[in-house]
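Apart from one protein chain that is not included, each protein chain of the complex appears where it belongs.
Let's look at chain A:
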Amino acid sequence: MADVNHAANKKAGLAQLQKNRRKSFWKEQTKGYLFFLPAAVILLMFVFYPIIWTFLVSFREVRPMEMRNTGLFEMPGQFVGLNQYIEIFHNPLFIKAMVNTLYFGTIYIPLTLVSAALLAVLLNQKLKGVNFFRTVIFIPYIISVVSASLIFLFLFNGDRGLINAVLLKFDLTGPNWLAHSLLAMPVIAIMSAWKKVGYFMLIYLAGLQNISHSLYESAKIDGANAFQRFWYITWPLLGRITLVVSVLLMIDTLNVFQEVYVMTGGGPGDSTTTVPFLIFNEAFVYFRMGPASAMSYVLFVVVIIITVLQKRAVDKRLG
């Protein structure tokens, strides 16, 4: 009898213990989620909902006035399936915007990447004034795109800019840079490179400083010469960073908007109209929500593809 009682007590005790444990488990969960709650609310409302909203609206034709009467959680307009995706790929301006973006990238990406890597290798040495050089090269990064755009707008001004004044010293007549359909985009690319080089240089520097000296020391002992040390130690690491940096540069390229808005307004002609600039115009100048959303999703998908490809490449190199 006593034994049975004891067993029952033990069972009840165990159940109680488990219940307590479960209770404290859920208490832990609740507390954890409470800490995450403010961030979650903001992200759900202003990041996740917008991503879904854009996706749904990209399949709908919305007349400008229809936005007005739509509730916060309603979708405006009529469902039209893939029509708008088909339409934007028949839109010559969209194709032009992609070509322009490519033009920007072919100047901006190599220029920034090579300068950043080169400067990082140079500034990774023990030199007098190394911190001064690093600081000077990094300063443009903290200046806003708008401010930088205004400075370069004036630097490359056709009839009072510094660039043309310097060219004049060499008896050259400079063009009106930003009014020239082939030269406007390179100017924007050069400005972006000027602004961003310092940032990517720091990323390279961080990578270089992560290589421990003992690696070089033991390579030396094993009889590796300077070239071998570079080829087998520095280069693989730089290569990995280069992959990451090149993806970040590609994403930068796909996001060029403010500099175009301030410096050229997409012109001359359509020569500096980029995809984000076109999206902005479609949405806020012509109030065509559907095509703007469809273009946004095409852009989004391209960014995702680039990111995934990069991750694969990095894994492959490391694996």
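The criterion applied here is as follows: a contact is a pair of C-beta atoms (placed from the backbone, for glycine too) under 8 Å apart; a residue touches a chain by one contact, two chains touch by 3 or more; residues count from 1.
FYI, contacts and distances are computed from a predicted model.
Peer 1: Which of "Cytochrome P460", "Amino acid/amide ABC transporter membrane protein 2 (HAAT family)", "ABC-type glycerol-3-phosphate transport system permease component" or "BsuBI/PstI family type II restriction endonuclease" is the UniProt protein name of the chain not shown?
Peer 2: Not shown, but named in UniProt as "ABC-type glycerol-3-phosphate transport system permease component".
Peer 1: Could you tell which one of A:15, A:67 or A:309 touches the chain left off the display?
Peer 2: A:67
Peer 1: One chain isn't shown here. Among A:49, A:79, A:232 or A:286, which residue touches it?
Peer 2: That would be A:49, which touches the missing chain.
Peer 1: Where the complex has a chain not shown, which of A:29, A:212 or A:228 is the residue touching it?
Peer 2: Only one listed residue reaches the unshown chain, and that is A:29.
Peer 1: In the whole complex, what residues of chain A lie against the chain that is missing from view?
Peer 2: On the side of chain A, residues 28-29, 31-36, 38-40, 42-43, 45-51, 53-54, 57, 67, 70-72, 119, 122-123, 125, 127-129, 132-140, 142-155, 157, 159-162, 164-165, 168, 194, 198-199, 202-203, 205-207, 209-210, 251, 254-255, 257-258, 261-263, 265, 275-276, 279-280, 283-284, 289, 292-293, 296-297, 299-300, 303-304, 307 touch the unshown chain.
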